[in-house]
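One structure coming up, written as structure tokens, with questions to follow.
Here the complex is missing a single protein chain, while all its other protein chains stay put.
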Amino acid sequence: MEQLIVLFVIIPLASAFLIPVVGKLVPYFQKVLTSMVLLALTILIFSYLFSGSEATLIYKVGGWEAVENIPIGIYLVLDGLSAILLLVINFIGLLAAFYAVGYMRRYTAENNFYTLLCLMIAGMNGVVLTGDLFNLYVFLEIAVIASYVLVAFGIEKNELEASFKYQVLGGMASLLILFGIGMIYWLTKTLNIADVAQLLKGNSNTSAVQFTQIVLIAGFGLKGAMIPFHAWLPDAHSSAPSPISAMLSGVLIKAIGIYAILRLFFNMFTISYELALIITVIGTLSMVIGVLLAIGQWDLKRLLAYHSISQMGYVVIGVGMGMMILTKGGEKGVAALAIAGGLFHLMNHAVFKGLLFLNAGAIEYLLGTRNLKKMGGLGKNTPITSASSFSASMAISGIPPFNGFFSKLLIIIAAVKGHFYLLALLAVFVSIITLGSFLKFQRYAFFNKTKFEGRLLAQKIPFTMTFSMVVMAVLCLVMSLMIFPGAREVFLTPAVDVLVNATNYSTTIIGF
Amino acid sequence: MIVFIMCFILFLVGLYGVLTRRNLIKIVIGLTVMEFSVFLFLVLIGYIAHGEAPIIVPGMKEPVFVDPLPQAMVLTAIVIGLATTAMLLSIAIRIYKKYGTWDIREIKNLRG
Amino acid sequence: MEGMSNIVKKVTQLISGLIFMYGLYIITHGHLTPGGGFAGGAIVAGAFILLILAFGSKALNLKKEENATSVTESSAILIVIILAAIGMAAGGAVFFNNYLPLGRVGELISAGVIPLYNIFIGMEVAAALLTIFLAFVIYKEEVLK
Partner (left out) sequence: MELLLSIIIGFMIIGAIYALHANDLLSALMAAGIVGYSLVICFLLLKAPDLAIVQIVVETITLIYMVAIVLNSSRKELDKGKRRNAFLNISIAVLVAFALVYYFQLAIVNLDVLGEHAPRMAKAYMDGAAEKTGSANLVTGVLFDFRGYDTLGEATILFTAAVGVLTILRIKGRKEKA
């Protein structure tokens, strides 16, 4: 299994380079190749998860062994946290790519679409796997530049503007991250995350380290669209083609924004109380303001984009609370519960937000409009879309049988146990508003009496789109089983261990 | 010490340009200025006094080399900057064709 | 985009061959002198851009050129990733392993696989920059029409 880690990056890259060459000659080549590649990667990550090996796998690119215990090459590290992120990236990527087979017939240059999708996934896989700071920056750039283009794929006026704003803010965030990496290299003279963790173990409260932490939070916060930096998200996610908004909202802001903050601030910097406070405050702001902004929206995709911000807030407060409890020396059980809630919500959100964007795409495919007021009466002639959208809406607003309920429940229980009563109250309040706005979406889109007066663009939704939606809808139910001891050990516990006892990340690598 | 502060000031000038300029091309220029300052910052960190350029010339006796790692990082980052600028320019020219102006405020009220 | 005056055309005819050769020199001597795949590739692309600027876009069928450059670009980087993957099969069975003999420092044929990487990455950079420039030129042609 050790040799197979690199395949997560080589296979998507090789297929991305192959598609422009072969794609022009063989018509269906790029669609089939992309789906096969992503299927293979999903099976690979499932095999790692179910092998239950628990050991963090380390792959030294180029075969450079550590010299006097100082790592000199680039290390690829696969542990619990990166495993569930890889699962989310590749599985949602597979479903989005399969969905896109039917949806992208309306667009020209499909060859480039599949190349850029493979590059984005290769970039995200590279970010999640790497154990080296500058390598994280390079692969982050690959994923982000591919997403800039995919946002502006339809080259309409508003898509170009949205992509330009996204690119300018994304470029600034990348420079802040590079600036932060420069500061870390200045402090510790090394780029390997585990090595930096060893060096920074002692003096983690000097002003230089705090300045670096703030710069990095600003950079990754901008990439993860947290509240003070969320300006680009509604335009970018609403103007992208639907499978891409599903990937952006469901996966990209997690793999690049949240994962990087978790990895750097838990495993690299020694966790401090002020840092945990900043992260939790940002999370709460995102949660509350995100949902308040979402209420007044009538454009379906913008509504979903704003909800992404507020749901990200849930994940961030879950993890922030865990960090606060750990630094305050509270009992590890509650901290593990909070972090488990945050990570579980991260996986759930990827599924139901992806499904909601796919539904929006199906509706747009049929009616050609995204405005809730103009929609209506879809309940009858598109049973599958309305059923899957119903299950996704119930999941996002946290109704019992669906997975959203269990992850929010974990977060709220942890908040109550950790005496964060205000956070628990806010979490419930935001969940109710989310339910309200999604009932509005259901009523207007599916159960509205008024017949849709415009011309139907297509009679029926292609098979590939319905198949992906059905699979995701079923997932919304199946994933709630992850809370029970059977499945939890496989998925959640290793990831939570990585974050709770954060220091043994560096000991396993350096001690190696 | 003064050099690092000047470098940071250059970063702030670029940031000021990106945030306040209304012209699309000037925003791209502001971004490139920010890139320059970050590249300079990285190379400044790797400089060693009386160090030699990191090329092994046969006639050298016991040379002290400047740190090659930040230089490798900056070489990669320069080409990333070129790729980002090319992307920004291609979108800027497309927006210019659709609206006929480089000015953001003009674009906002043309959009209506 | 119409070409420039005859003086510029004549000078370009003389110089662009030289620039092209200089770019190749920088690529192939990447592991001996400063420069390498990236710098050399950009210089080679500069030579071609100079030709297009001087002789205007009528001189060559741009659309065909663009496809040609994007295909060379994809194949060049495909070869780079295959070279790196060969490392997995040969030597220490590790990605990006330097499996060819290193030879003596300072000679042209030394440093194992590095010159091969240099050459193909130089090809890829030149083709990428040329594709981007051709895309701009073709787009301005469409706009003017």
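Per-chain numbering from 1; labels A, B and C assigned in written order.
In this text, contacts are C-beta pairs under 8 Å (C-beta built on N, C-alpha and C of every residue); 3 or more make two chains touch, one makes a residue touch a chain.
Given the structure is predicted, the values throughout are model-derived calculations rather than measurements.
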item: Chains on display which the left-out chain touches in the complete complex; value: A, B, C
item: Contacting the left-out chain in the complete assembly, out of A:L57, A:L191 or A:L499; value: A:L191
item: Chain B residues touching the omitted chain (full complex); value: 1-10, 12-14, 16-17, 20-23, 25-26, 28-30, 32-33, 36, 39-40, 43-49, 51-57, 65-69, 71-72, 74-76, 78-87, 89-94, 96, 100-103, 106
item: Contact footprint on chain A, counting only the chain that is left out; value: 13, 16-17, 20, 61-62, 64, 67, 70-74, 105-109, 112-113, 115-116, 119, 122, 126, 134-135, 138-139, 141-142, 145-146, 148-149, 152-156, 160, 183, 186-192, 195, 206-208, 210-212, 368, 457
item: Hidden partner chain, residues of chain C it touches; value: 26, 30-39, 42-43, 45-46, 49, 53, 66, 70, 73-74, 77, 80-81, 84, 95-96, 98, 102-103, 105-106, 110-114, 117-118, 121, 124-125, 127-129, 131-133, 135-140, 142
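Rule of thumb we're sticking to: only the chains that are shown with their structure count from here on.
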item: Centre-to-centre distance between chain C and chain A (centres being mean Cα positions), rounded to whole Å; value: 36
item: Interchain centroid distance [CA atoms averaged], chain A/chain B, Å; value: 28
item: Where chain A touches two or more other chains at once, by residue number; value: none
item: Junction residues of chain B - those touching two or more other chains; value: 94
item: Complex contact set, residues of chain B against chain A; value: 11, 15, 18, 24, 27, 31, 34-35, 38, 41-42, 45, 69-70, 73, 76-77, 80, 83-84, 87-88, 91-92, 94-95, 98-99, 107, 111
item: Chain B-facing residues of chain C, complex; value: 33-34, 38, 105-106, 125, 129, 132, 135-136, 139, 143
item: In the complex, chain A residues that touch chain C; value: 3, 6, 10, 13-14, 17-18, 20-21, 59-63
